[in-house]
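Apart from one protein chain that is not included, each protein chain of the complex appears where it belongs.
Each chain carries a letter (A, B and C) given by its place in the written order, and its residues are counted from 1.
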Amino acid sequence: MADNGQQEQGKKLDLGRFPVRTDLAREAHDMALQERGDQGEIPGIQIDEYEEHGIMTSWIRIQDDHGAQELGKQPGLYLTLEVPDLRSQDSKLQKRVMTKFSHEFERFMREVGVDPNARVLIVGLGNRNVTADALGPFVVKHTMVTRHLFELMPDQVEAGYRPVAAISPGVLGTTGMETSEIIFGVVEKTRPDVIIAIDALASRALSRVNTTIQVADTGINPGSGVGNKRKALNRDFLGIPVIAIGIPTVVDATTIAYDTANFVLAHLNREMNQTKPTNPLDPLNRASVKELQSQEIAPEARQHMMGIVGTLGDAEKRQLIHEVLEPLGQNLIVTPKEVDAFIGDMGKLVADGLNCALHEAVNPENVSAHVN
Amino acid sequence: MADNGQQEQGKKLDLGRFPVRTDLAREAHDMALQERGDQGEIPGIQIDEYEEHGIMTSWIRIQDDHGAQELGKQPGLYLTLEVPDLRSQDSKLQKRVMTKFSHEFERFMREVGVDPNARVLIVGLGNRNVTADALGPFVVKHTMVTRHLFELMPDQVEAGYRPVAAISPGVLGTTGMETSEIIFGVVEKTRPDVIIAIDALASRALSRVNTTIQVADTGINPGSGVGNKRKALNRDFLGIPVIAIGIPTVVDATTIAYDTANFVLAHLNREMNQTKPTNPLDPLNRASVKELQSQEIAPEARQHMMGIVGTLGDAEKRQLIHEVLEPLGQNLIVTPKEVDAFIGDMGKLVADGLNCALHEAVNPENVSAHVN
Amino acid sequence: MADNGQQEQGKKLDLGRFPVRTDLAREAHDMALQERGDQGEIPGIQIDEYEEHGIMTSWIRIQDDHGAQELGKQPGLYLTLEVPDLRSQDSKLQKRVMTKFSHEFERFMREVGVDPNARVLIVGLGNRNVTADALGPFVVKHTMVTRHLFELMPDQVEAGYRPVAAISPGVLGTTGMETSEIIFGVVEKTRPDVIIAIDALASRALSRVNTTIQVADTGINPGSGVGNKRKALNRDFLGIPVIAIGIPTVVDATTIAYDTANFVLAHLNREMNQTKPTNPLDPLNRASVKELQSQEIAPEARQHMMGIVGTLGDAEKRQLIHEVLEPLGQNLIVTPKEVDAFIGDMGKLVADGLNCALHEAVNPENVSAHVN
Partner (left out) sequence: MADNGQQEQGKKLDLGRFPVRTDLAREAHDMALQERGDQGEIPGIQIDEYEEHGIMTSWIRIQDDHGAQELGKQPGLYLTLEVPDLRSQDSKLQKRVMTKFSHEFERFMREVGVDPNARVLIVGLGNRNVTADALGPFVVKHTMVTRHLFELMPDQVEAGYRPVAAISPGVLGTTGMETSEIIFGVVEKTRPDVIIAIDALASRALSRVNTTIQVADTGINPGSGVGNKRKALNRDFLGIPVIAIGIPTVVDATTIAYDTANFVLAHLNREMNQTKPTNPLDPLNRASVKELQSQEIAPEARQHMMGIVGTLGDAEKRQLIHEVLEPLGQNLIVTPKEVDAFIGDMGKLVADGLNCALHEAVNPENVSAHVN
């Protein structure tokens, strides 16, 4: 997650990109569909999704540049698990999601051509001293590490394991070094075959906080600004596949403000049009953002409001929100009060899931016997 | 701070009380003044305030029931330090504020008649496992405790100290017991002369988060619901004076939504009236909330907006915000991302300040030699 | 565990009491048997023990003052689980021990006449900021707390639960108050039927560290010094049964020194007598301490050594060890380097075991769904 020192990595909290940008391909796909005004397919995008016992699984492949442009995401494979009930802290559900995540992640590695015996380097991104950003380091702490056993006593390693190393490199503000520089150096010396990078994301929607897991083979890609090339964690830069696992843990406060502004405006529209607006924060209402927008720009509404509400375009709204939040700096986040506990739960889920997926000898029944 | 289990203590996060309720007398005073439409005095309220090197100090005495009603706060003495720059983490400023707080707190104890040798029990309210709520336990951890020395080896205690005990009782959700029950029992057995209770507050304004310290002799008072009497930490219940120290550490997410809604409406008004609205979150603009309200309810504005914006009364706004945030539960908070560090800084400041104020032999120069 | 400020509670680290004193009845029983020179029964002591899948369970009842004097422990019921392999951090074994502990603890409560619906107060003794002493607070943190639900919404509590409250009162050095004063006050206000107190012990034997759990109905009893009465946590003082759960987490450094000295002397004896001494630290060798002593004081050995080794009596050895360790203060402990992880494992085991034992609706399969 972007911290003060790391804003250059251009990751998430950027007022200017509202309302279109999201870190989640699943969300981008919904928004793109609605923008097209139909429920049909988007050229260049392949999507496969299904719901099972409260877990929505979707596989999205962005096949070409056209699809990439439509979704505002890099070409590649995206796996998303959405589990609205995950925040209930029901440990049976957590185990079920962990098992599901483990299976799907194994399949993901096959799909992107990672060899079953590939040597893995797990990278926990983020700042361990900032609760909402500590997901990556937390996963690394609970990951089963085996590479040194293969190096030091290869004869004694039992079958069913592969070499796994793990590191939490810290963030620019605490190390003074780009994370990618550190990882590049480590990769050159230790020669893994694939990197799995875990990061906490800032979500567009509160409903996704600690309920959604995204896996992507595109790595971690900062904005396209000057000098950003050396800041990426991807195959181009590192020469090996980089699988990114991201979980939204916070929402930027500007999002709340933006959504509220939209909702108020839509409400005023409704007053005139007698149509019910959609709550942009409602997790059950995937069409929300787009519908809201369509309502706002409905020509008849603009007329009705004598040009006043209607003239409030995106740029003006952005300016308005900027004025509201500007005195307070850019680092305001919205979290559930119990964020400490949620990060622990999600971190354990991902770590256990990876341990099961990476080692044939480890499964949901014995995983807790392998780590502590 | 209210947690799930402790909502009954009725402390802070209550949608219904918007927009009038605040935990801070200083804020309530400003709002009351503006409601009266003048800058004169409010009967029953005595106020004395001054600014010095970036620290705004105010003493407010609510003298009678009339004043209490005007401010919505209990009669008593309120001391407030406001230091907008405190969030810059400048340790020189922190030491200056600590010294100031220590002096003013000493004076506060004299004003409310606490004997210089009074035996003190410091109570750290809040949940140590929830970062934003851990201020009280953090202060207790860094408090100099001496009571046992007076009890066990009274002859060996040097001059310049007084008996101080300290406890972090936990919260209802983690102990299963009302905090006041625990403290009542401890008071009966250990017989302190005065209680100092430290608590993290939910603020009305983001600008106050980790920049404002309030001291009050009214103790901790939950709402006036059934059975709430035994939940209070005050002189009525405990039989000894209770001095409450409160610091805003979070803002309820509903506040952001509420302020944004108001700002959008005011903006629409401005579009029609060509008057500049006031940013309700701007820390430099104390008149904000009231002005905003007066703008909203300006009759000419209502007419201009053809009854549409204008008819959006408080109840309707509350309903609107409820609809926006409802899917997400009531426990959403807004904090700076660096909340972990801020809680540490403010907790150390209060602990050191108390150590200096309570023991004649301790001063800002030697305080760090007394604790660790 | 005794800390600087709490040495008056006279708990454990007392050079003078070597070699006879131990906190564990199981250990005291072995020593007493050997002192008597036979393997028969000790009048006033009832013992029942059996081993099952690596868990040694023993029930000892000290029936009268004679038995109490023989063992140096108060009359009462003592349950001990000994699991040498527990330190291997095998989570399957941990779950098995947790289940066993849960069953035996339930039986223990029945044996001492605690009603199945008795209201429970769990007390986590020790200092949360000292790793080796943090067991009690750790257990409290992972305990299921329900009392407030019974108080606030009795109609909504499902069957299968009972009212449980929990508190970590801190230690004398951090609160300035005797733990027993705090608990006495809390008991008077909240009226539990029984107290369960968890404490980290200093062990006599390294082999017991984090491998032994003792349950006793005698509560926590400091030495018999002046003013110690008000420091006890027992039925006499509090008026309700107090069940103490103790786990050795450290060994006093003096123990290592003492055992080494004994072993060296025994070795010299062996050189002369050609008999093999017993390693006092060997977990498999229960007879160790006594045998060692008998060897030391064997008259023929004394003669052989020309009165030199032989004249080294207990008092002299104590003096010797005092000279070795004196420059370093009394607070030296011996722990496994991984003490942080062990405390977490044992704390989770006890917390889960209590949650299962106290609530009919909770069992080893669903316990993790009840807490987090």
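The rule we apply is simple: a contact is a pair of C-beta atoms (placed from the backbone, for glycine too) under 8 Å apart; a residue touches a chain by one contact, two chains touch by 3 or more.
Predicted model only: the values in this text are computed from it and were never measured.
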| item | value |
| --- | --- |
| Residue among C:G44, C:P75, C:P336 or C:P364 that touches the chain left out of view | C:P336 |
| Contact partner of the left-out chain, one of A:L33, A:I60, A:V83 or A:V164 | A:V164 |
| Hidden partner chain, touching residue among A:Q89, A:N129 or A:N363 | A:N129 |
| Chain A residues touching the omitted chain (full complex) | 5, 8, 129, 140-141, 145-149, 152, 163-170, 172-178, 181-182, 184-190 |
| Chain C residues that touch the omitted chain in the full complex | 1, 3, 129-133, 206-207, 250, 253, 256-257, 259-261, 263-265, 267-268, 271-272, 279-284, 305-306, 308-309, 311-312, 320-321, 323-325, 327-329, 331-341 |
| Chain B residues touching the omitted chain (full complex) | 89-92, 341, 344-345, 366, 368-369, 372 |
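As a convention for this text, only the chains that are shown with their structure count from here on.
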| item | value |
| --- | --- |
| Numbering shared by both copies at the chain C-chain B contact, with half separating same from different | same |
| Chain centre separation (chain A, chain C; CA means) in Å | 48 |
| Gap in Å, rounded to a whole number, between the CA centres of chain B and chain A | 36 |
| Between chain B and chain C, centroid-to-centroid distance (C-alpha), Å | 44 |
| Overlap residues in chain A, where contacts from two or more other chains coincide | 341 |
